[in-house]
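What follows is an incomplete set of chains from the complex, kept in their original frame.
Chain IDs A and B follow the sequence of writing; residue 1 opens each chain.
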Amino acid sequence: PAPEWLSAAVYGLPELRRAAIQGAQLVANPGCFPTAAILALAPAFAANLITPEAIVDAKTGITGAGRSPSRRVHFSEMHDSLAAYGLAGHRHTPEMVQALTHANAATPPAITFVPHLVPMNRGILATCYATLRAGITEAMVHAAYQAQYEGELFITLCDAPPETGWVRGSNRCLLSLHVQGQRLIVVSAIDNLMKGGAGQAIQNANLLFGLPETAGLALEGLWP
Amino acid sequence: PAPEWLSAAVYGLPELRRAAIQGAQLVANPGCFPTAAILALAPAFAANLITPEAIVDAKTGITGAGRSPSRRVHFSEMHDSLAAYGLAGHRHTPEMVQALTHANAATPPAITFVPHLVPMNRGILATCYATLRAGITEAMVHAAYQAQYEGELFITLCDAPPETGWVRGSNRCLLSLHVQGQRLIVVSAIDNLMKGGAGQAIQNANLLFGLPETAGLALEGLWP
């Protein structure tokens, strides 16, 4: 622990904090679940489109559980099965709250976050549920996300819900927006080892050192 | 279509409608997603513990997508990937609403339902999110579910979140209850081909013909 460095550290989500990262001395690389959830919800919070309560139902491949051998990551325990975990609280919830509060300090979010382990290697799909404020239309939702992510090379707004296989090995985040009455649903897909891990760290390093932001990073993944 | 039979048909969820099924001439066997969701939420609605808005984030194995060959069920499309679908509306949502309204006609539920395809063969995990009414405690939640499902051979309340692998090949539904502040989360696991399909049809037939309710049905599945 080095609490004296906390105030100097910048949260390294380039699409939300690019300028701060470029001038930073220390960048905190985001967690995998927070990356998927924050990119999905930040535009809606920033534009004040939704009420504070939001639900992040996230599903990760088994690489998200780490490399140490254990019962949890034994092939025959997880193959052809599916598990929720962290229901007593997960360390990534406060990370989401902090970054989304930064997006709209006036109305800090209240996040319910449940992660799930899925029998695949890579990928996170975060299905995020929020409630639109009165008077907010689907067109306003689309406009807010387009404005936020315009020109971003690593973020694509999709017409259909994205699949994690589409970003396998790439540093992209794919998002789709769905409005059902007052309910806003945002589906977010990343590769947890790329945009949710080492890929984003390279993106941050590129910003720190003044390199092209895409240097060394795959836009396209490996499919299938 | 045979609309003249609709009024005679009983919704075949034995744990909620056993007496009606026993005397029925026609039983409507429930869908796979509705079975997982209704068993998870009915006790909370029936005891008036939660507000009407609930979210059902459900994940199914690929057998849930049917047996006809298509791009959707091609091994290499779905293996090591994960997809949400039905975001424009799924035929199972009204089935959930109807059965949960039956549990508490005074306050009909408003269900947001998003199904997902997961790279496994069998199993549904439904993670259900609701909001507790003011004054409702965790102890009251546990008491309501225990009262509802006491003596049910095919339903078990678990201390830890259940995994779909635990019910592979069995007709059981495993439920776990989690309270985070005012948020109630119920995790529900079934085998979509058993309790969510043919298994439940056999359970209904047993009731119709006066046989032991467990006749021909596995309590224990195949693991791993």
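For the reader, a short list of remarks on this structure follows.
The rule is short, and it goes like this: a contact is a pair of C-beta atoms (placed from the backbone, for glycine too) under 8 Å apart; a residue touches a chain by one contact, two chains touch by 3 or more.
Not measured: the values here are computed from a predicted model.
Oligomeric state of the entire complex in this file, given as copies of the one sequence with 2 shown: 4.
By definition in this document, only the chains that are shown with their structure count from here on.
Rotation angle, subunit A onto subunit B, C-alpha superposition: 180 degrees, expressed as a multiple of 5. Computed from the mean C-alpha positions, the centre of subunit A lies at a distance of 29 Å from the centre of subunit B. Residue ranges on subunit A touching subunit B, taken from their complex, read 55, 57, 59, 61, 76-85, 87-89, 112, 114, 116, 118-123, 125, 127, 129, 161, 163-166, 168, 176, 178, 180, 183, 185, 187, 224.
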